[in-house]
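As structure tokens, the structure follows; a few thoughts come after it.
Heads up, this is only part of the complex; the chains shown haven't been moved.
By written order: A and B. Residues from 1 in each chain.
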Amino acid sequence: MAESKTPLLDELETGKWPSFVKEMKQAAEKNPMARDLLDQLELSYKDKIGHWKHGGIVGVKGYGSGVIGRYSDRPDLFPNVQAFHTLRVNHPTGWFYKTDALRNLCDVWDKHGSGLTNMHGSTGDAILLGTRTEHLQSCFDDLSDAGFDLGGSGSALRTPSACVGPGRCEWACIDSLDVCYNITMSYQDKIHRPMFPYKFKIKVAACSNDCVASIARSDLSIIGTWKGDIQIDQNEVLAYAPTIDIQKEVCDLCPTRCMEWNGKELKIYNEDCNRCMHCINLMPKALRPGKEKGATILIGGKAPILQGALLSWVIVPFMKLEPPYTELKDLIERIQDWWDENAKSRERLGELIKRLGMRVFLRAVGLPAVPQMVKAPRTNPYVFFWPEEIKKEVK
Amino acid sequence: MAKTDIGPPDYKTMLPPVIQRNYGKWRYHEILKPGVLMHIAESGEALYTIRAGSPRLISTDHIREICDMADKYCDGYLRFTSRHNIEFLLDDKDKVEPLIAELATRNYPVGGTGHAISNIVHTQGWVHCHTPATDASGPVKALMDEIYDYFVTATLPNHVRIALACCLNMCGAVHCSDIAILGIHRTVPIPDNARVPNVCEIPSTVASCPTGAIRGDMKNKTVTVNPEKCMYCGNCYTVCPAMPIADPENDGISIWVGGKVSNARSAPKFSKLAIPFLPNNPPRWPEVVDAVKNIIEVYANHARKHERVGEWIERVGWERFFTLTGIPFTDKHIDDFDMATETFRTSTQFKWG
């Protein structure tokens, strides 16, 4: 047997966890792009450095986004990945697939690209990993015929994503899938034709467990919640008692300590509950969210570049969410308009608000200040007053 | 010409019939065993989910293999999770064990549910990106091989979410993870004065620097970097390709701990710096794997049931965390960015270690 060209990567074929190297080798068997990708990666493992150049601008007709350009810095050694662009394909909301749809996707990709994918990218797209410039348009055409479209990239609305929500989860307070799909369909233009100051991400979680990490990873987070009392089935509470130490595991870990358990009955002081989900998580048969359901809207979340990471901030404590989601979409548009008008290039929404002040933002988009927006009021005395609050100057 | 702006396929057409019938009407769930969820609807119908691990970077043939199994056991329905696992969706209880058996023969790990370590959210690394300080798929594979048992069982105090991002852009959004693995550069980018004038816009390059380390050199149509102010974030390189920052000997990995996203019990929190630097040591990054395993073991031994990593650390104190893990505390752990003072201890309340 010939000596392996990829001795370092070969070591990652062993071990119990599924191996991406096996995947690459599988693809490499029939695809020269995949073969060169594997070999270039081996070189990176040897050199401890990436071998890609800064991406150039490539794309498909009519779109400004959806493709990430990429070129090898060693085309001499790896000519098949000289150009190796990825396509971001918008996933069906909730990442649900029928196998026929998936197979179609695979066929298109074997025809046009490396045969390698990421299922999925961390924004949520199905990532088709690498093809030549000249394949981009035809690949897109075939994707479109197969019923797929590209996701966002660049200074655009990025592919929104949602937790599985009502598709499978008993805790869904909103229809995360429908909201996400509705937004996705309503804003196709914003996804495909970058016209914002920078990227804009939306994620929808149907309860505050936030299984789609929306609070950390989106400029606009929509998270399901409820008003009113947690619904209790006392018999089911009792049924959990043999397996769960209700006092210790439930009551003592309730962040607001608003629960009392006497061995027979569970009492919740609902006015103190902050709807953290913990008790419900532990006893799904016994406890259910309150009956009046809606969403908390938060904005500003993002990764650390430029000014440090931000978690999203509450701007609407409670909004009913029912199709056609007019109130939500009006708000999104007011927010994006204001951001668009005021942001510098490459300034995310959260950074803009940080720069101009929540006060200015709230007034601009017409939202009232409420205490739910803050952990605590300001500590510094650097308070601005609006001109109309001041008596005509007399000094 | 192909139709544009058709959007993704309608998810409703992808839902298994049992979901269509019980959409939004689920009553409760149980984890039957690691990787196997049973959701019961108000109608009484059951949905079974078998969760299998995935390397995320997969070939079309692999996808077809998954489809084959979904066709065989699930009437062709499956989904992926927000952490890139595969979920087979069944309504026929009798097919659960056969599917699991077939997954076993094909070496798919089944697990990642409950108090387990699920898949590692990660990024492109050397496979496809231009700014990585480390690889993504490699360290993930090396680590998952070693902590495999935590995926296929559910023995931890709570679930542990691990994520990896290969540079400070943090596409893996590692910033709120129980344990975050983050590629970092450690040397100053060197502007290529020959190329900067052609490929870069000076003002936006200057503006790209979070610490104001870059100055425009208008005369030579290039920029200079103040090495005292540069903390190697690489953002200038993102904006200006003529300022390469990668450095094989000094690039590597930092480890962050204690972040979370859910609102359960405690509010979402950022991960905090545990280990400022570990070397890139492909193909198996032993220093990184050992460091993460150590943190997991100490957590497993000391945290109380339901405590996430960050909740445990906050209860015992960061002083204790460093003592228990044996990780040295350095001046690099002390914030010196713009809101640093918020992290300084403004109290005599602390522990000795």
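Methods note: a residue touches a chain if its C-beta (ideal position, glycine included) is under 8 Å from a C-beta of that chain, and two chains touch if they have at least 3 such contacts.
No experiment lies behind these values; they were computed from the predicted model shown.
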- line: Total copies by chain kind, whole structure file, are A x2, B x2
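Operating definition for what follows: only the chains that are shown with their structure count from here on.
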In the complex, chain B residues that touch chain A: 1-11, 13-15, 19, 23-24, 26-29, 39, 47, 49, 53-64, 66-67, 70-71, 76-82, 84, 86, 89, 107-109, 121-123, 125-132, 135, 137-138, 141-142, 144-145, 148, 151, 168-173, 175-176, 204, 207-208, 210, 233, 235, 237-239, 241, 246-249, 251, 261-266, 268, 270, 280, 282-284, 305-306, 337-339
Task: Quick one: which bits of chain A touch chain B in the complex? Just the residue numbers, please.
output: 8-9, 11-12, 14-21, 23-24, 26-27, 34, 37, 41, 44-55, 61-63, 68, 70, 84, 86, 89-103, 105-107, 109-110, 115-120, 122, 124, 129-130, 140-145, 147-149, 161, 163-164, 166-170, 172, 175, 177, 181, 184-185, 188-189, 192, 208-213, 215-217, 223, 249, 253-255, 275-278, 281-282, 284-285, 303-309, 311, 344-346
